[in-house]
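Every protein chain except one is present and positioned as in the full complex.
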Amino acid sequence: MTDMSDLKSENQWMSEERKALLGKRHRTERRFKMLGLGAIFIALAMLVTLFVNITSKGYSAFVQTRFEMNVTFDETVIYPNGDRSAQAIRGASYGNLIRNTLRAEFPDVEKRRDLRSLFGIVSKGASRQLRKIVMEKPSIIGTTTAIWLIASDDMDMFNKGYIPRNVVEADRRVKDKEIKWFDHLDAKGSVQKVFNWDFFSSGDSREPEIAGIWGAMVGSFYTLLITFAISFPIGVMSAIYLEEFAPKNRFTDIIEVNINNLAAVPSIVFGLLGMGLFLNLAHLPRSASLVGGITLALMTLPIIIISARASIRAVPDSIRQAALGLGASRQQTAFHHVLPLSMPGILTGTIIGLSQALGETAPLLMIGMVAFIVDIPGNITDPATVLPVQIFLWADSPERAFVEKTSGAILVLLSFLVFMNALAVLLRRKFERRW
Amino acid sequence: MIKKTLGLAVIATVALAGQAVARDQIRIVGSSTVFPFATTVAETFGSKGAFKTPVVESTGSGGGLKLFCAGIGEGHPDVTNASRRIKKTEVEKCAKAGITEITEVKVGFDGIVLANSKATAPVKLTKQQIFMALAKQVPVNGKLVANPYKTWKDVDASLPNTKIEVLGPPPTSGTRDAFVELAMEGGAKKFPSLKALRKSDKKAFKVIAHTVREDGAYIEAGENDNLIVQKLTANKNAVGIFGFSFLDQNADRIQGGIIGGVKPTFENISAGDYGISRSLYFYVKNAHVGKVPGLKEYLAEFTSEDAFGEFGYLTEKGLIPLSEEERALVRSRASTLSKLNLM
Partner (left out) sequence: MSFTPLIILLLAICTFGYWYGSKKALTLVPEQGRVDRGQPRQFGTFVVIWAAVPPVFLFALWSVFSIMSGEYKNKVFNQIDQIILPVLLILSTVLGCYVAINKIKTGLRVRKTLEFVIFAFLILASTVSVFTTIGIVFSLLFETLNFFEKVPVFDFVLGLNWSPQTALREDQVGSSGAFGAIPLFAGTMLITLIAMLVAVPLGLFSAIYMTEYASKTFRAIVKPILEILAGIPTVVYGFFAALTVGVFFRDVGSSIGLDVVSESALAAGVVMGMMIIPFISSLSDDVITAVPQSLRDGSYALGATKSETVLKVILPAALPGIVGAVLLAVSRAIGETMIVVMAAGFAANLTANPLEAVTTVTVQIVGLLVGDQEFDSAKTLAAFALALVLFLITLGLNVIALIVVRKYREKYD
């Protein structure tokens, strides 16, 4: 009989050395696991920091400060020469009306410098407000009505708390006098924060308080429309060809290599292509959504092709064999049987590709969508800008209020992207078939 | 099938029709200094509803004039802004491209300030010191050498001991042109050797006076003056060169430097006491008036009292207005599209 005690002593598994080593290995194991978890948390923390930062800067962009003032729609100001045409209403100096209103509200302001500051507490957009009101309802001329005028960007920032009171006056954008006038209005209850519909309905402006993203959104819409219209048919057709019909020869290889390469080319190179080809050679209109759309279509094409190929490949061969067996031609098989079954996957890939195109900025800078454009584009050849470019332009502006607007625009852009990605995920989940 | 062909046809049509259809929006390029004013006028003009809002791009005075003088037609800009007067060579270039009638509109004054962050002491310089700090070649002991000064203290013992770091405009900018002509040339003239050179060989003198150093002390900060303002607040030792309007609009963060003992204020610049001030202009192609709708009305808007008058909305943006008589003269000239005649 073997001596068990001998075996035990030979057996080194549970010696003190081994136990210590085992403990060390377990500790290393735990540390390693913590490292992994830590990495994930750091990444998530960065994401959360980004969101919190932008949201904190931007949520106030959705409200607008307004002052309630009694505006006298003085006939002599609106019709200075007695000319009562619609033209005169349009061209009248509403700035004068506002100045009169302010002087009436604060009659003790005398000096020229002070007057300039006083006139500055109301936005430039206020005169446009008045013009719109008068043009819609000319009967208001001659009356004195209380109107909620848009406050200037400095007053807006002050009301929202971005400009502190307790700083030395020279370092503050809003002077003591202006604060006094603000407090006077506030005490009367004439200061209010309303939802900033202007942000969603007006185009770009020099005045941050009336600047809006509607022009950029329409521009983005047209651009994405063109991108979709060009890249989707071409992409799907290329994918069908490559998956269903292409013979395995050099030509096909070249096409495949090309598509993979294009997917990795930096976006700015596409911008240069757009500039060189579409602007200089084909003389297409500068800053138009058409050119932007074509450039982005070229960029999105590889993504759509790759994802379409993947979904077409996922359709099992039995479907194809069955169709061919029933006498369908290869094209009929591809278009009537395979394509409809792979459509959900293709759509998902397209939505993801389009959402990437929505966020692109660099190529559009090259083709000129970087000018100051106020009007909302009416068609695809009008000068336009897109939302990311608008964010870029506003990020460069010095007025403090533009920081808020930029963050607000970013929030709008991000919500669109989240929506599109959620749509893609939903589509995928709903139509996913387990073969 | 039909739809696809139709779609292609539409796209091709629209693509080429874009060239054939007349442009109905005014296109403006040019100076980044005049950009805030031009965009404000453009927006106000457009908001009146009669015409589309002009599209304004900031390319720099030089870049703008280059685009302007490239030709007549829809593909070329109608108006170019400039923070300096058009040069004879540019007028000739325009004439060569068929642009013989240009209307010049002077819109106001502007001072070029050397600003820094309010967190430190304001800059106090003379034109001579500016030249010594920024030129590529400076006279040392009568001889021209590559600029050896690394800190402000090297230039003059009374100045602080900080690295020379100046953010300024590139050669496309009119501000650059005006700066080298007014400040650097003014400083170079103070050296007797260079003063003599100016008398004998003006061209060589200009090369010395206008060439800015490239060893990193002068950083070309692009056409975007707003960006320079942001960088100044971030970097306390840097000094920025840009127009007075940017100083005025950001007075809570930056302060203007005192040049030759004169502070850059509204009053000093409009009185002409501040040493580095210049006029702002924009130029219109008479050939485009009538072809592009609203051009004449845009001129009227810019030259109206509401805009560039003493209490106008441009003045609030930092533009220093012309005297009342000069304004009236400019207004009448603009309304009659009087042709520019550079002597």
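Chains here go by letter, A and B, matching the order in which they are written, and residues are numbered from 1 within each.
The rule is short, and it goes like this: a contact is a pair of C-beta atoms (placed from the backbone, for glycine too) under 8 Å apart; a residue touches a chain by one contact, two chains touch by 3 or more.
Source: prediction; values computed, not measured.
> If I consider the whole complex, including the chain that's not displayed, which of A:Ile89, A:Leu225, A:Met343 or A:Leu365 touches that chain?
In the full complex, the listed residue that touches the missing chain is A:Leu365.
> Looking beyond the chains shown, say which of B:Val155, B:Val180, B:Val239 or B:Ala307 touches the absent one.
Considering all chains, including the one not shown, the answer is B:Val180.
> Tell me which residue among A:Ala104, A:Ala282 or A:Ala314 touches the hidden chain in the full complex.
Counting the whole complex, the residue in contact with the absent chain is A:Ala282.
> What residue numbers in subunit A mark contact with the hidden partner chain?
Residue positions of subunit A that touch the missing chain: 25-26, 28-29, 32-33, 35-40, 42-44, 46-47, 50, 53-54, 57, 233-235, 237-238, 240-242, 245-246, 254-255, 258-262, 264-270, 272-273, 275-277, 280-283, 298, 301-302, 305, 327, 329, 331, 355-356, 358-362, 365-366, 370, 388-389, 391-392, 395, 403, 406-407, 410, 413-414, 417, 421, 425.
> In the whole complex, what residues of subunit B lie against the chain that is missing from view?
Considering the whole complex, subunit B reaches the absent chain at 1-2, 4-6, 8-10, 12-13, 16-17, 19, 57-60, 62-63, 66-67, 87, 89-90, 170-172, 177, 180, 206-207, 210-212, 214, 216, 219-223, 231, 234-235.
Criterion: only the chains that are shown with their structure count from here on.
> Between subunit A and subunit B, what is the gap in Å from one C-alpha centre to the other?
Centre separation, subunit A to subunit B: 32 Å.
> What residues of subunit B sit close enough to touch subunit A in their complex?
Of all residues in subunit B, those touching subunit A are 4, 7, 11, 14-15, 17-19, 21, 23, 25, 35-36, 39-40, 42-44, 46-50, 52-53, 55-58, 75, 118, 224, 226-227, 229-230, 246, 249-250, 252, 306, 311, 313, 316.
> Mind pulling up the subunit A residues that touch subunit B in the complex?
90-91, 93, 95, 116, 119-120, 124, 128, 131, 170-173, 203, 205-206, 229-230, 233, 282-285, 287-288, 290, 368, 370-375, 380-383, 396-399
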